[in-house]
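One protein chain omitted, others in place.
We just call them A, B and C in the order they show up, numbering each chain from 1.
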Amino acid sequence: MTTISLDELNTVDAAGFAAALGDIYEHAPWVAQAVCGKRPFTTLAALHEAMAGAVHGAPADRRLDLIKAHPDLAGKAARVGQLTASSRAEQASAGLDRLSEGEFAQFHRLNDSYRRKFAMPFIVCVRRHGKDSILRQFERRLQNDPDAETKTALAEIVRIGALRLDQRVEAADHLEVHGRLSTHVLDTHGGRPAEGVAVELFELSAAGERALIARAVTNRDGRTDAPLIDGRPLPIARYELRFHVADYFAARGAPQADPPFLDVVPVAFTVAEPEGHYHVPLLVSPWSYTTYRGS
Amino acid sequence: MTTISLDELNTVDAAGFAAALGDIYEHAPWVAQAVCGKRPFTTLAALHEAMAGAVHGAPADRRLDLIKAHPDLAGKAARVGQLTASSRAEQASAGLDRLSEGEFAQFHRLNDSYRRKFAMPFIVCVRRHGKDSILRQFERRLQNDPDAETKTALAEIVRIGALRLDQRVEAADHLEVHGRLSTHVLDTHGGRPAEGVAVELFELSAAGERALIARAVTNRDGRTDAPLIDGRPLPIARYELRFHVADYFAARGAPQADPPFLDVVPVAFTVAEPEGHYHVPLLVSPWSYTTYRGS
Amino acid sequence: MTTISLDELNTVDAAGFAAALGDIYEHAPWVAQAVCGKRPFTTLAALHEAMAGAVHGAPADRRLDLIKAHPDLAGKAARVGQLTASSRAEQASAGLDRLSEGEFAQFHRLNDSYRRKFAMPFIVCVRRHGKDSILRQFERRLQNDPDAETKTALAEIVRIGALRLDQRVEAADHLEVHGRLSTHVLDTHGGRPAEGVAVELFELSAAGERALIARAVTNRDGRTDAPLIDGRPLPIARYELRFHVADYFAARGAPQADPPFLDVVPVAFTVAEPEGHYHVPLLVSPWSYTTYRGS
Partner (left out) sequence: MTTISLDELNTVDAAGFAAALGDIYEHAPWVAQAVCGKRPFTTLAALHEAMAGAVHGAPADRRLDLIKAHPDLAGKAARVGQLTASSRAEQASAGLDRLSEGEFAQFHRLNDSYRRKFAMPFIVCVRRHGKDSILRQFERRLQNDPDAETKTALAEIVRIGALRLDQRVEAADHLEVHGRLSTHVLDTHGGRPAEGVAVELFELSAAGERALIARAVTNRDGRTDAPLIDGRPLPIARYELRFHVADYFAARGAPQADPPFLDVVPVAFTVAEPEGHYHVPLLVSPWSYTTYRGS
C-alpha cells in the first residue's frame, strides 16, 4: 500500500490531494475534495476531523448515497470479486472471505433482513470485530429504529475512514484507532521474571475454531519482545493465551509432579474495547497461578 | 455387581469363600483359596494384605502363570469378546474399548514389542490411568530389565486386586485405592462464596478428545454438593475444569464489560496421584482469578 | 458460671426458673417471670424469642425502666465496683475496665452528652465490639432521634440477653450469637498445605495498641486445630494475622533470599459482622502471597 506524508499532502496540488485520499471514504471522493481547501493540516487528527466533519455536514441524501455505496458484508460483490481493495482487505481481516456455506447463508439472511428493514447495506468497521461479534452487531442493530441506525452506519463509516487514513498518511501523530495486547510471566516459585516461556495467542470462535494469531517466547524481563497485537484494532472476540509453563519449570529444575500438575496454562478472555490496552499477565508457580486484566 | 460383607466372608464355608473371591485375581482362584484358612479377617485391609502376601509368596513359576493369565490391553481377546467381566469393565474405564484404528494399531505394536522382550502380557491397573498415561507407561516400562518388569507387573496385579476387592466386599474400612477431586468458587468481587456457578469437568486426551466427566452447580458454600470425582482412583490424565463465571456475575448484577472479559474460565491440570485428594479452587472477580492445588 | 439445661428449666418450679434466668435481663427478673407459664420450650431459640417478646410487649414505661437500669459504659458504677457480674465481665471483654485517663474522660463526655440528649444510659452489646467500634457507635447514635434511639437501645438489650442466655442454658440448639475466625495456609511453592507455620492473631486499636488474641501452629492440613476465635461474637475491630513464613520455608529447605524477601506476613482486616464466619487464608510462596475473605 502506498503511503504519503502529511507534509506532502499539505503541499501537493488539489488533484494530487484528491488522488491520494479519494478512496478513504468508499466511492466518495467528494469527502477529500471538500477538505482540500482547508489545508494546511497541522496534525493527522485535524485532517481526520475535517473529513469526518464533511461527512456529517453533507446533505442527508448525500450521506445516504455514501452509505449505499458500501458493499454487503460477505455479499455477492465479495463472492464475484467486485470489492474495492480496501473493502476486500477489511472483510478478509475478519475472516469473511472464507465462510462456510452455513455462515454465508446466515450473512445472506441477515443482509436481506437488514436491507428489507432499512433499505441500505449493513455497515460495520470490520477490523474492530471478530466474526461472532459482527453477527452479534447485526442482530442488535436490526432492533434499532431507522434514524438511530443511520447514525450508527455513519459512525461506522467514519471509523473505517479513520483506520484507512491512519494507514495511508505518515504523520507525527497517530489516530487513536489501535489497541494493544501484551502479556508478562512472573515466576512466583523463583521470584523472578519467567524467561523462556513459550506463549501462543489464539482467536476463538463460537463454532469452536481456533486461529493462531501470535507466538512468542518471553525474554529476560518475562515479557515478549513485541506486544502480541499492536498497530491495529483488537477485534472484539474471544481469545486464548496458552503459556507453556511445565517446560519452563523443567528447564529451571523446579520440582514438579510427574506428570506436572500444570502443563500448558490456558487463559481465555474477551476483548470488548478494540482501541484498549489489554495486558494479561500470568503469575505462576508449578502449583498455582493468578491472571488479571492489568495495564 | 454382587457384593458381600466381610462378616459373611468370615463365616461362609470354604467353597463359598472361594466362589466370592475367586476372580479377584485374574484366572487365579488359588489366591483366595490360599487365605481362606487365615480367617477371620478383622478388616478389609487385612484380607487384602493376606491375598497380596499369597501372590508375592507363591513360587516363581506360579507368579509367572498369574501374569501370563492376563489378557493383552486392547488386544484380540478384547476385540472378540473373550475377556472376564472385570477385565472388560476395567479396559472400558480407560476407553480401551473404543479406540480408533490408529490407536488400536499402536497398542498392537506395543503389545508385540513387549511380548517379544518380556514373553508376557503388559499389565497395568488401567483404572488408575487415562489412555495417554497407559501409552506412556508402556513406553517407559519397555525400557525396564526383565526382573524389574516382573516386579512391576506383580505390583500392578496387586493394585488391580485391591480395587476389585474394595468393590466386592462391604466392610467398616476401605482400602486406600480411591482419590478425590473437588472444587470451590470464591467471589472476590463480592467477598463471599460464589453460589450458582455452573462447573464442568472434562478429561482431555493428547489427541484433542474431550470427555465430559462431571457437571455441577456450586451451592451456598461455593462448593459442589458432592466431589466431582470420588469413590474411585483419579485416572492419571489431563483435565479441564470450566467455570461459567460471566453468567454468575451477570446474575449477581456485578458490572462487567460487554462482552464480559472473563466468560467461561478454563483451568487445565494433570493428575499424577490416583489416590490423592485434588482440590482445585477458583478465586474470581470479573477481571481476575487465582487457582491452585489446594487441600 | 453455673449453667442449667433446657430440660431442667422446663421442669423446675417457677421460683427455680426465675432464679435461673432472673438476671438474663439486667435488673429485670420480670422478663423471666413473664415467660415461665409458656413452658415447655422445645428449643433455646423459642425460649429466647419468648423473652424478647416479653421485652418488646411490655408497656413503654417498663421498657424505659429496663433501659435505665443499665449502667453507664466505663462509668462511675464500673469504677467503684457496683456492676452486676454479667455487666462487669462484658465491659471487661472490650477492655473498658482498663482505659487510660484520656479514654475514660472521652467516655465520660460521651455518656454525658448521651444522657443530656436521651435521658437514659447508652447501651450497646459490648461483646460485639472492640473499644474503637464502641466509640464509633456512640458518635453515630448521638445523631439519632429519641424514638429510633430507644428502639436501638432495646435491640441491644435483647442482644445482650441472647448472649447471656446462650451462655447460661445447655440445649441441643444454639442461638446464632457466635462468630468464627479461622485461617489456612497453602504452600504454593511446594503445592501442599503448609504444616508448621506459626500464626498469631492480634486485635489492633486506633491508638496503636496490639492485643494478642490467639497463637497457633498450622497442622498437616495447613489449618489450625481449632478456630482462632470461636464460641463468642467476633468483636467489630481491626485485626492482624501474622504468618511466620520465612521460618516455615527455611524448615522445608525452600530457596529464599538472604535475608528472605518475605519473613512474617501481616494480614490486617476488619470484622464487621460479629456473628459471621471469617476465613482468612494465605496462599504463599517465598516471593508472593494471596489472601482473601474465604468461607
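Methods note: a contact is a pair of C-beta atoms (placed from the backbone, for glycine too) under 8 Å apart; a residue touches a chain by one contact, two chains touch by 3 or more.
Keep in mind the model is a prediction, meaning the values are calculated, not measured.
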item	value
Contact residue for the chain not shown (choose from B:41, B:138, B:202 or B:261)	B:261
Options A:124, A:163 or A:186, residue touching the unrepresented chain	A:186
Where the missing chain touches subunit B, by residue	188-191, 255, 257, 261, 283, 285-288, 290
Where the missing chain touches subunit C, by residue	133, 136, 236, 238, 240, 257-266, 268-270, 272-273, 287-293
Touching residues (missing chain, whole complex) on subunit A	186, 188, 191-193, 221-222, 283, 290, 292-295
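In this text, only the chains that are shown with their structure count from here on.
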item	value
Cα-centroid distance, subunit A relative to subunit C, in whole angstrom	57
CA centroid of subunit A to CA centroid of subunit B, Å	47
Junction residues of subunit C, two or more chains touched	188, 191, 283, 290
